[in-house]
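Following this message is one structure expressed as structure tokens.
A single protein chain has been omitted from the complex, and every remaining protein chain is retained in its original position.
Order of writing sets the chain letters: A and B. Residues in each chain are counted from 1.
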Amino acid sequence: MEIQQTATPPSALQHHYSDIEQQHDSAKFGMWLFLVTEILFFGGLFCAYAIYRSWYPEMFHNAHKVLSVPMGALNTVVLIVSSLTMALSIRSVQLNKSKQALGYLIATFGFAAVFMVVKYFEYSHKFHVGQLPGKFYFYDGIAGANPHQFFSIYFAMTGLHGAHILIGMIVMIFIMIKLAKGAYSPQNYAYIENFGLYWHLVDMFWIFLFPLLYLIG
Amino acid sequence: MDTTGTFLLPPSASTMAGETDALFYFLYYLSIFFFILITGGVVVFAIKFRRKKGDISTTKGPSHNTVLETAWIVVPLILVMIIFVWGFKGFMKQSVVPKDAMEIKVTAQKWFWSFSYPDGTSTANELVVPAGKPIKLLMSSQDVIHSFFVPSFRLKRDVLPNRYTVTWFEALRPGDNILFCAEYCGTKHSEMLGKIKVVSDREFKEWLDTNANAGADMNPADYGAKLYTSRGCVTCHSVDGSTGNGPSFLGVFGHEVALKGGTTIVADENYIRESILNPQSKVVAGFQPIMPTYQGLLKDRDVDALVAYIKSLGEK
Partner (left out) sequence: MELTNSYPAYNYLNEPKGLKSWLLTVDHKRIGVLYLICISIFFLLGGIFALLIRTELLHPGADMMTADTYNQMFTLHGAIMIFLFIIPSIPAALGNFILPLMIGAKDVAFPRLNLASWYVFVGGALFALYSILTSAVDTGWTFYTPYSTDSTTSVISMTFGVFILGFSSIFTGLNFIVTVHKLRVPGLTWFKLPLMVWALYATAIIQVLATPVLAITLLLLILEKAFGIGIFDPKMGGDPVLYQHFFWFYSHPAVYIMILPGMGIISELISVFSRRKIFGYTTIAFSSLAIALVSFLVWGHHMFTSGQSELSTMIFSFLTFFVAIPSAVKVFNWTTTLYKGSIILTTPMLYAFSFLILFTIGGLTGIFLGALTVDVHLHDTYFVVAHFHYVMVGGTVMAFLGGLHFWWPKMFGVMYNKLWSKIAVILIFIGFNMTFMSQFIMGSQGMPRRYFTYMDQFQPLHGFSSVGAYIMGLGLFITMFYLLASFKSRRPAGANPWGALTLDWQTTSPPHPHNFESTPKITHGPYDFDQIAIEDLPEDPENGVYVKEEKEKIKA
């Protein structure tokens, strides 16, 4: 019994798929499912947020004032633009312009870095004045019960979000290397396209986080 | 009246028990019916349609039957709806406390129960209540979650830290009922037992009276010895020198005690008093700061008696 030798498939096609289209469809479907798990993952925190905010509405209102709206707004803009460059990068691959795609991806990476730098300043300020989660909290300018809860939730949510940005940046480095090597083509761009989906989702989380944390009415 | 319990259920000693038991038995017989139906089906078919030796044929049983399949969706659905309503009605009854109920505060902590009555009387691990009177329990915990479980009352309610939970019961007749802790709470979870002593109305009044000035006719050290067991010190402290969750009381008084952080202190009346009312302020070296505070749980006179008792053990 020998392995059946069919015509050698193009290298991008894995042996258990019958054609590249099936492979793309599967990859995309898988990615969407993964995004669903991400939504549920964050969903737990949004739930916790909703519960605590309904318990301590006053405190939440008072606590949100110490967050810097300009910084948050800046980051929002930065991320939205990064989503755009990400989309442009994918489009460039589809048009077979690898170089241009690389340029856009580097820009995306740059925006992500700006986001992290802004976060760094925000965080270090909070560390400094003691606006910290749980038992580390030592700031006393916020009226209302249990202000440390606000920061527990703030750090849990933005921390998890920041971790996602960081992971995204690491993956971007790999994609950049592959782009530079010309590994993607208009026929084969599922990987970068799926990464784009991830990136949009991470941005979307921020678009929820910003008003929920910085702009409580 | 059911005082011994049955094969399946313990004695039923509260007004709630009857209803719970009725539903329990309804479920029980329903289950027996379905169990016989399914097991009977399996066994009978397995024998009747068993393949004969050498036979390799396949068979043509029905592959579906809409009427039958609808029936066994609808019939169980009706049955479970009956069960739901039945259970829910009983549960609402358990949740709504009668207005005239006597309120007793229940405090759970690792690993004993304390009860305080409206008149200030308090007991540990033994709740004395009159029969035929609704009793409201206002419960909270000092540390982790515990659960107040009296099988013969068919009563269970979790007891949470920093929050009050409420339940109530009305005992049917005098007698002793066992109280378990039903939420896992650590080392002595299985020994966190108590007793619910149901007495007649008259006996209850007498009991309250004697309790109001309990110990008045004893010398403080003897009274302290009584409190030592009745207030649960015994769960953590021995009087024979052996170390439990806390240090032994033997030979403490008047001697030097090494504290956490390296300092030492001579155990005098003030130190003992502070250890009982505010145990976390000076923690003995080598022990976890797990002792609960007795602030508000012991009367002044009780604390004095305990101090006297520990003093008597120290001098020995």
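One rule holds for everything that comes next: a residue touches a chain if its C-beta (ideal position, glycine included) is under 8 Å from a C-beta of that chain, and two chains touch if they have at least 3 such contacts.
Given the structure is predicted, the values throughout are model-derived calculations rather than measurements.
A.B. asks: Touch partners of the unshown chain, restricted to the chains that are shown, please.
C.D. replies: Output: missing chain touches A, B.
A.B. asks: Give the residue, chosen from B:157, B:237 or B:311, that touches the chain omitted from the document.
C.D. replies: B:157
A.B. asks: Any idea which of B:149, B:207, B:271 or B:287 touches the chain not displayed?
C.D. replies: Going through B:149, B:207, B:271 or B:287 one by one, B:149 is the residue touching the chain not shown.
A.B. asks: By the contact definition given up top, give the residues of subunit A that touch the hidden chain.
C.D. replies: So the residues of subunit A touching the missing chain come out as 1, 3-4, 14-17, 22, 25-26, 29-30, 33-34, 36-38, 40-45, 47-48, 51-52, 56, 133-136, 145-146, 148-149, 152-153, 155-156, 160.
A.B. asks: Extract the touching residues of subunit B with respect to the undisplayed chain.
C.D. replies: 5, 7-10, 16, 19-20, 23-24, 27, 30-31, 34-35, 38-39, 41-42, 45-46, 49-51, 54-65, 68-69, 72-73, 76-77, 80-81, 83-84, 86-88, 90-92, 94-95, 143-145, 147, 149, 151-152, 154-158, 160-163, 165, 178, 180-191
Operating definition for what follows: only the chains that are shown with their structure count from here on.
A.B. asks: I'd like the Å distance between the centres of subunit A and subunit B, where a centre is the mean of that chain's Cα atoms.
C.D. replies: 49
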